[in-house]
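Note that this complex is displayed minus one protein chain, with the remaining chains in position.
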Amino acid sequence: MSRSRLEAFSDGVIAVLITIMVLELRPPEGVGLHDLRPLVPKVSVYLLSFVFLAIYWNNHHHLMQVVERISGGVLWANAHLLFWLSLTPVATAWLGPHLDDSAPVGVYGVVLLGSAIAFTILTRALLAVHAPDSRLALAVGRDWKGKLSLVAYAVAIAVAPVVPWLSVAVYAAVAAVWLVPDRRIERVLPARAGEPERRARPSA
Amino acid sequence: MSRSRLEAFSDGVIAVLITIMVLELRPPEGVGLHDLRPLVPKVSVYLLSFVFLAIYWNNHHHLMQVVERISGGVLWANAHLLFWLSLTPVATAWLGPHLDDSAPVGVYGVVLLGSAIAFTILTRALLAVHAPDSRLALAVGRDWKGKLSLVAYAVAIAVAPVVPWLSVAVYAAVAAVWLVPDRRIERVLPARAGEPERRARPSA
Amino acid sequence: MSRSRLEAFSDGVIAVLITIMVLELRPPEGVGLHDLRPLVPKVSVYLLSFVFLAIYWNNHHHLMQVVERISGGVLWANAHLLFWLSLTPVATAWLGPHLDDSAPVGVYGVVLLGSAIAFTILTRALLAVHAPDSRLALAVGRDWKGKLSLVAYAVAIAVAPVVPWLSVAVYAAVAAVWLVPDRRIERVLPARAGEPERRARPSA
Partner (left out) sequence: MSRSRLEAFSDGVIAVLITIMVLELRPPEGVGLHDLRPLVPKVSVYLLSFVFLAIYWNNHHHLMQVVERISGGVLWANAHLLFWLSLTPVATAWLGPHLDDSAPVGVYGVVLLGSAIAFTILTRALLAVHAPDSRLALAVGRDWKGKLSLVAYAVAIAVAPVVPWLSVAVYAAVAAVWLVPDRRIERVLPARAGEPERRARPSA
């Protein structure tokens, strides 16, 4: 089975998800700048969700580059990931105007946790059809960032009923950690255009 | 005619369909966990429809891999399939809050049946432009799962006016049957990376 | 400039357009089969618009297969076509419940006419960067179906203020004419898999 359609379909779903969230940003009724005030928390949460979906797209993109084969199980692990990601817009819409409330904050964390677990399952399903010394296995390695995120989300969900803003801070911190692109994959990819490419990339 | 744009367009339509259904999942008015209660049946039906659309994408993906040529008739058979699939969001939105009512349950089944018939027509249209000993013909074979699904949907529609929940159970059972990837196609595909790939795939 | 991203972008826009129209199909408030009655005209108009957009996708697909080069002018001619097509959902939403009213019927025709003119302009822009004996020029030929459609739409718009249903009948008739795939393109394409392919396609 080829991985190209899997990539195309995932790209399509994530592209739609990342943009339909913007439908939640309704223009204000009034025409003054101060009418934008209620939009500020909504736009902030939209930005957070945008970053999370972009992170998943980036990591999916990086992961697939070292994949040599896929299986029926991988297709379903991928669909499972897309399902969790597809809950992001509704979780975002609930959190936007309710940043101080335990339930919306906790549920947002559940969607993040579900997505992270689904990504882990996808990685495992891929490892199962690759050799232990494959580029994929080398690239994934011990996956400490993935494991750390799972723990962070679980802690944030547990904290949400008590100090909701702390949970939101944890979500933002995890996003910040992932904003740094996953060097594990780049490490094992041969430089396409030779050494100069490697050296020219410090700003990445 | 090349099959790549047909795949790209179908991927696009299915990706959009699978994600706009989520627009129906409106965040609750309240901010308590119990406010999520009315969302539970909606999310369940969303999950069911997500799985059905993912099954069609998977089967479409599998089918197209052994297709060697397409025709104008295939393009329209494919558009016909996409039309039926495009009715899934509205059928889902009606079924979500009305899992016990005959009409929404029956209409949901009609959309499933229409989609299944359309997929059968697409398969026939493809077989018409392939040799009887083509990989496609071998892969499709007797298509008992396709035929069984048609019968199951018809029965479920007939049962809906009497015992709606039984129809829903049938829909879920058919989905479960299809969740197992279609091995017919994988069977006739040559192992890309040699024997090890075959043996490495038992978890699929 | 390569044509592949032009195709991908057009596929994306048309795939989204064809599916967001379905958002207009709201599930009924009631739970009886008779509650579906008001949906019948809406679904009929949705089907008509679905067929029109599928026709444009098909013809775009056929056209692009014999294109050897594109220009900046072609990019804008294509964007112009997509703009007209993007008005289809709102014209469809207005026509759906108002099949007997002159203005919605006429405006729907204006969108069809605008799209058809835009497709003609795109064809001309492509011909301008191809030789007179190119496969594209041979495939487009005298384009009688395109010219006939332009005339039919103009007549239907003129008739809309007097006999709206006749205009709708004209729209449906034009769609029926185009449902037959454009053989002009297939004629000039070399058979990919040799003679058998040609002979195997009578059902197309």
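All chains are identified by letter, namely A, B and C, in their written order; residue positions are counted from 1 within each chain.
Basically, contacts are C-beta pairs under 8 Å (C-beta built on N, C-alpha and C of every residue); 3 or more make two chains touch, one makes a residue touch a chain.
Just so it is clear, the structure is predicted and the values come from calculations on it, not from any experiment.
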By the contact definition given up top, give the residues of chain A that touch the hidden chain.
7-8, 11-12, 14-16, 18-20, 22-23, 25-28, 31-33, 35-36, 47, 50-51, 54, 57-58, 61-62, 64-65, 179-183, 186, 189, 192-193, 196-197, 200-201, 203-204
Residue numbers in chain C that touch the chain omitted from display:
1-2, 5-6, 8-9, 12-13, 15-17, 20, 23, 68-69, 71-76, 79, 82-83, 86-87, 89-91, 93-94, 98, 101, 103-104, 106-107, 125, 128-131
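Assume only the chains that are shown with their structure count from here on.
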What whole-Å value do you get for the distance between chain A and chain C if each is reduced to the mean of its CA atoms?
37
So chain B residues touching two or more other chains come to 8, 12, 15-16, 20, 23
